[in-house]
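A single protein chain has been removed from this complex, and every other one stays in its place.
Moving on to chain A:
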Amino acid sequence: MVRKRSMSVVAAIAAAGLGLAACGQSSGGGGDTVELTIAANAIAGGKNSASAEHITKWVIPKFEEAQKAKGKDVTVKFVPSGVDDEQYKTKLSLDLKSGKGADVFDFDSIWVGEFAEAGYVKPLSEFVGPEADSWDGWAQIPGAVQEMASFNGKKYALPVGTDGRVLYFNKTLFAKAGLPADWQPTSWQEILDASAKLKSAGVPVPIQLNAGTAMGEATSMQGALPLLAGAGGEVQQDGKWSGASQPVKDVLGLYQKIYGGGLGDPKLQQEAKGRDKSFQQFAEGEVGILLEGDYFWRSVVNPKTGVAPMADRDQTVGYAMIPAIEPGKGIHGQDFVSMSGGGVRTVNPNSAHPKEAFELLTFMLSPDALREETKDGNMRITPRTDVNKEILAGDPLLTFVSEKVLPVTAYRPPLAVYTQVSVALQEATAAIVSGTAPDQAAADYQKKLEGIVGGAGNIAS
């Protein structure tokens, strides 16, 4: 009796295991029908709802139709997610680690390096074939944007879009402080001067510059990194990471002038929902200047669909390029700087139908698909210049970003350790906010960096 029960337990467990394995299978290869799956961190009615609906209602039926016209029977299934980026990354990594996962999936360009090093993604031309390099869309995608989807000079994915960072300011508050509505600072000192004027005009938060670990990557992308570029530094250059270098000290010095000088609100940087709160305060007219990406314009203060909508956005919100510390002192001798990121989309190296999956990939980046995706106020900067010219004309900020900001922008190093370095950088800004001196914070940063990147030999200071 006991034995019988044990055996049936074994059988049940084995059956469950088989069942799980079957569930994880991405696509069946049998017969003439090709089955493909697309995964993205988007879900109808939740996160990135518009792009989830675009995939299910437009991409899938149109793609199946187009394939049928060519005599191929292809069915496509969408696997939605609606979670934090980190959780999506965990899920994706575990799927890919076990040799499973969707045939086509979206991910953040900053993960390209670590996924490639782990062998989760492969250069497209290696398993898709020569058509990966000969796709006609490449000619329309700027080199820097292509670079986001590349690692060690090889193309691992197709870029899905990009963004740029600017200084937003409240024109009403600027008028009160006697500042111009077409403000464009050319040095950090001018930002500090404007903040001081806003302060004496009674603006509660003259400037919001993201700092601290609670804001996570937002501190790096909308704070430390664009400033570092403005100080002529890069987080990693020619294989060496910048330690307690002059640019790093300059950046921390600016943080100190802002948060030690009462120009920013240090408490806001420590709160769990500090970033959301800063958006709210900007929308309520309590913040003078705020450094953010075009996301802020599209999704935060957007009068229709924003999370902190401003009905008078187009009249009240001004924007300016981020200046270098002094003219000509930014990276590559630039006067103005920015940082960019963006999503990419690739074919799973484990896919049973890499060629069809790649066709789906290019189909989703065809001008028609992008036009369809960005209509009805879902405007964003697509990777294609031809499409951008057409669709961005209606939006002043996105035109500004694509014409003025993207030519001077910079990208994060696509390496696995970057995410750890980024956290160390966030901790350095957190130290400044809570009163540490810039030199000390820079020295602590260098020490942490040595632990992360494997010794002082990989650091330039």
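Just so we're on the same page, a contact is a pair of C-beta atoms (placed from the backbone, for glycine too) under 8 Å apart; a residue touches a chain by one contact, two chains touch by 3 or more; residues count from 1.
Convention: contacts and distances are computed from a predicted model.
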| item | value |
| --- | --- |
| Hidden chain of the complex, named as in its UniProt record, picked from "Cysteine desulfurase", "NADH-quinone oxidoreductase subunit L", "Multiple sugar transport system permease protein" or "Amino acid/amide ABC transporter membrane protein 1, HAAT family" | "Multiple sugar transport system permease protein" |
| Option touching the unshown chain, where A:46, A:61 or A:119 are the choices | A:119 |
| Residue, one of A:86, A:133 or A:284, that touches the chain absent here | A:86 |
| Missing-chain contacts mapped onto chain A | 2-3, 6-7, 9-10, 13, 86-87, 89-90, 93-94, 97, 111, 113-115, 117-120, 214, 272, 416-417 |
